[in-house]
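Shown here: the complex without one of its protein chains, the others still in place.
Our next item is chain A:
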Amino acid sequence: MPHDHHDHPHALLPSDPALRVKALETILTRKGLIDPAALDEIIDTYQNRIGPQNGARVVARAWSDPDFKAALLADATPLVAEMGYFGRQGEHMVVVENTLQTHNMVVCTLCSCYPWPLLGIPPGWYKSDAYRARAVREPRKVLAEFGVTLPEGAAVRVWDSTAEIRYLVLPMRPEGSADMDEAALAALVTRDSMIGTGLARVPA
């Protein structure tokens, strides 16, 4: 396949993005290549059903069950699959643990790879040029923009998702959460804490 074109076929479509998407959907639907009801189903899946609440359940369970946590850190994919979280963009999962010594943070500098079955669709900032460009070179400045301060002496380890392995950060369990059950713990786990640009909420 030629890998460069002087003229990109996409230029034949309307330039306004909404009209462009509509035009392509119309063409494909008329040819029987797209079922608009399938598009509705995909959108419903990612706008209403799959999201960071999935990853939060995994984190809360790891905080509550040391055996589960050890197994999760050793080989996450089968364990999260058992909880119902598998498939597209989560085929090969690795969980990395934040400690007082190491703060993990995830980026994809080359595109925007992200663990969809556990966190859903990525937020806009994760896909932004600013995050992709800066997270690897100046993670501490990026963390400061999220209001995150690290423990004194902690090293930052940034995971650039350059293959099909998807990373989930296991945030540190916050102070004051010792008596909480898994459901209450899950409510402390933010999306950003599982990307590594946030910390878990401290219970009120």
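Criterion: a residue touches a chain if its C-beta (ideal position, glycine included) is under 8 Å from a C-beta of that chain, and two chains touch if they have at least 3 such contacts; residues count from 1.
Here is the rule we use: contacts and distances are computed from a predicted model.
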- [ ] Consult the UniProt record of the chain that does not appear here and report its protein name from "Cell shape-determining protein MreC", "Nitrile hydratase subunit beta", "tRNA 2-thiouridine synthesizing protein C" or "Xanthine dehydrogenase family protein subunit M".
- [x] "Nitrile hydratase subunit beta"
Task: Option from A:Ala70, A:Cys111, A:Ala184 or A:Val202 whose C-beta touches the chain left out - done: A:Cys111
- [ ] Name, in rising order, the residues on chain A that touch the hidden chain in the full complex.
- [x] 1-5, 8-10, 12-13, 17-18, 20-25, 27-28, 30-35, 37-43, 45-48, 50-52, 86-92, 94, 107, 109-112, 120-125, 127-134, 136-142, 145-147, 155-165, 190-192, 197
